[in-house]
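Not every chain of the complex is shown here; the ones you see sit where they belong.
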């Protein structure tokens, strides 16, 4: 399994008039963790876009909201990968607050798109090897 | 069934460097449609918060992304309710572009929270009646 995480304080503009982090921001926190996971695997997203000519459109997501994050919290966003990417990459996601309380958890499925043709492709060889090297690490 | 929709142009800041609407914004478009649905049912969210003393925290969501919306598009966000709220309110969601192409579809489950106590409650009587009046209309 590959597991990456990143921690950051809740930002004021992410709260809404319920006084808690707006739910759409957990979806964005998920992405922050995926970005770190790609960096940890040696294939940062901007490199994949520029060098491999591939983007990662999102295919589907699901999220369960467990406990509200609030202003003053420092949250940790987690991304995990258990199986190697094929035409799809499935990523487990979670957000915890500073007390280790699970705020949100979910699953995101990414595809791969050839930037030139705009067509779906299988995970490029170089990126696949990055994942292979790290999945049993 | 209650069905509400609202149409609006894609906003530039909603695009990302893939050149399409960032996926998190469909989650926000979903909310725009829910807001209209609540107004259409005669219980706008700000009234529910102020008069019924209840907020609608999101319990879970799922979304499948079908076709990218782009700058220049005018999208239509749809919310549908098929069953009356109890302790939960389940809402079907979709986003179409101006050609009627389905861009995203999903499901959102809301709960009800007493603003004073911060505790989950069943759907308040007044709001339930609003839904009853409209669900067979």
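Order of writing sets the labels: A and B. Residues in every chain begin at 1.
The criterion applied here is as follows: a contact is a pair of C-beta atoms (placed from the backbone, for glycine too) under 8 Å apart; a residue touches a chain by one contact, two chains touch by 3 or more.
Since this is a predicted model, take the numbers as computed values, not measurements.
Participant: How many copies make up the whole complex, given 2 shown?
Facilitator: 4
One rule holds in what follows: only the chains that are shown with their structure count from here on.
Participant: With chain centres defined as C-alpha means, what is the inter-centre distance between chain A and chain B in Å?
Facilitator: 24
Participant: What residues on chain A touch chain B, complex-wise?
Facilitator: Within the complex, chain A contacts chain B at residues 17-18, 20, 23-24, 27-28, 31, 49, 55, 57-65, 68.
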